[in-house]
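To start, I am sharing the structure in question, which I have written as structure tokens.
What you see is the complex with one protein chain gone and the rest in place.
Labels A, B and C are assigned to the chains in the order they are written; within every chain, residues are numbered from 1.
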């Protein structure tokens, strides 16, 4: 049984807002999700009751704060089916991708090596690696797309064939096309070509919407971000195999990540602490823990089923408008709820502004995926994306707004 | 006129807590300060009213969120007397120190060069540089202490004399000794020896307690952290001369920090955005803005005057107990309100635990300053530190707790 | 955020029937190309100078209604002006976009209709695109060159 969206919506304060007489219709969860009261309460409890720093405090507040923080790690580990020692908290998914880029890629790849990524990556899962390539002289290869916006696995096989690919960075779910990539198969292919290859996936758009088992994906590391999964801003995580983390040199250094420090050097703490330098995001971790609780309670299978159905309705509604092109796969089995579209003759900025005037929030632009935009032959698209609090009632205002933009801006 | 502490205390929810019948006496602000209701409200307003991502959104929520975020930057710039284009938000002070270590030190220093720091640095302002030295082979030199816990500027002059010091990392205020270092003079000395030297200071313990003008310090960069200045966890900043930032390559890369991205490379956005990759700490910035407002309203001169007097009383109270040694300068003009002490024959853990049993929160351990501990000939100390919400009423319970620990643990 | 603040009728007229929009210009003295990679706008501006005056100004490009309409209104406001005067008018428009009252409202002609755009920070750069291209074209001409390409920041 799907959950009751109108009731659920009451848990999200910003959605109660009225914009010039229009109900706020939030279709931009792929950029950032709304935050439920339970998450705000969890952060508030920390600030109002246990406000102090974590680790090594001998007084009660400090022990409570440590329990909140480490408890969130355990919750997240259970949620994504990973080892808690493999959960490194970061400020966002971008930092998580940079962590693996600095601590593994930059310390292992050089001339003669290759890194494989895709043309659909978010800049977060692309630029840290091309930047490293520029400094270190390894080659970057890109998996291209099939006509329906999926990764071309035949092309991937060719790119892997010479065995020089030592690192793979691939998104689990595209924030523009919605495509759900078969990360496990790509990992198998990469290891078949080079058994030592490290596979990193960007799970930012997956974890909020699909049941995810890090163990079952069979990869080495995985980046996620809190603010897209009903959690607060300012927290994300790198999820990794503990053995990989153990073998890596630290990235950020400073307090809390050391075992011993002398004037000239330092020895590192155990994982995951070795990768968490400085005072961590304590309130944010407590908030993320509460977000994970809520997602678990709603049930990731139920969430996926609900969003799958709604995404189908969204695509049908958009595709039914004259002059509207929808990007990404039509097969709902391989796509999540981020739906990019274009209105012929109307610039996405104008579509977005028109929708905004009736309280409909969509994102317009390149969505931090400039190489993908180029593949689509486009400078920018509009994108509507759904989450647990959206339902079919949100679609008519979207369609009406687009129709209005068409007649308003038609030349 | 000093402000009214008992009234002010009501603004801090955790301080209202009662621990087994004892009033909570929080003397650990050097680890993390309490957070006032105004800061929690500012974050709540974002989450409950304008929850969305920043930058480039064409709808109203996104513009509000952007205003909150960029408004916080302006507030912080005014507060520390710096150019807003020189404010880079980070997750904490540790990340800020790593930023300058990766984007400047690691790209500029090598064999034959030297970096000057001090024996009193927090690991955050030391390990990123010794770690870089290990990778890149430059030399690290350390300013030693005078008998009263100040930096030995004669020693500093000698260390600078050969002109090979190209980077200086020094704390503005010590988190263990309380010493206020004369950063401006050290900067002058370093530039006299090598005009191109870059001077970086750790302002983490200064900005919450003293009036600070980044411009007047005459340095190049400065690290601070939100959670010690009445702000939330999960936010800090590197404050830097815009020209220095402009000349530096980015550190973290990904979304929002780029101008253009192709499959093989990227061009960078303008400062400060070039250094802020990914979704930023939006709620946290809003909270930090409110914290800055509160500090400004109380008046940094008043805060300093209040804490100066209270620190004097604290030192006198501690020094009056038998077998207690107080570390750091006695001259209140050159010291802030972090007071480390030791009780002969009683391990700091036992002092801390005993104090905790009557609601008094102090920190015990090495305070992330292992090299300094070694200089003090000690493995660990206890530390009481004050902030705006402390007053003389907090001292008798501290003294009684220490006395109790002495008689309880005396062998 | 009301549509009327942003999309005044004058703006829509310029968007629907742009003035001085053309892919080429006879006897052109300067051609500048401006782009904004972050929103994908592209603008070509061509200028012919006669006796120190902006004799002809044409634009071409791709972008949202605001950027296209603003460029159109710009050409009308500046054609026939001395180069220096064109620069001053561009500065007046720029300040207006940052919230100031325009000091030369009459000279901006339809350009004043864009005052409301200043309330929409994300769109300010759209309205400025044509004007910044003009400024660049004049400065390029003054420096003795004939072509220039600029990538704008967000």
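Note that in this section a contact is a pair of C-beta atoms (placed from the backbone, for glycine too) under 8 Å apart; a residue touches a chain by one contact, two chains touch by 3 or more.
Just so we're clear, the structure is a prediction, and the values are computed from it rather than from any experiment.
For the unseen chain, which displayed partners does it touch in the full complex?
Counted over the whole complex, the chain not pictured touches A, B.
Of the listed residues B:113, B:350 or B:394, which contacts the missing chain in the full complex?
Checking the options B:113, B:350 or B:394, the one contacting the hidden chain is B:350.
Out of A:135, A:188, A:243 or A:270, point to the residue that touches the absent chain in the complete complex.
Hidden-chain contact among the options goes to A:270.
Taking the full complex into account, what residues of chain A touch the chain not shown?
On the chain A side, contact with the omitted chain comes from 55-60, 62-63, 66-67, 259-260, 267, 269-270, 273.
Footprint of the hidden chain on chain B, which residues?
Residues of chain B in contact with the hidden chain: 19-20, 347-350, 353-354, 356-357, 365-366, 370, 373, 378-380, 408-409, 411.
Operating definition for what follows: only the chains that are shown with their structure count from here on.
Name the chain whose C-alpha centroid is farthest from the C-alpha centroid of chain C.
Relative to chain C, the chain whose C-alpha centre sits farthest away is B.
How many angstrom between the C-alpha centroids of chain C and chain A?
Using C-alpha averages as centres, the distance is 39 Å.
With centres defined as the mean C-alpha position, give me the chain A-chain B separation in Å.
Here chain A and chain B have centroids separated by 31 Å.
Please list all residues of chain A that touch 2 or more other chains.
In chain A, the residues touching two or more other chains are 19, 349, 353, 356, 365, 370.
Can you list the chain C residues in contact with two or more other chains?
1, 37-39, 120, 123
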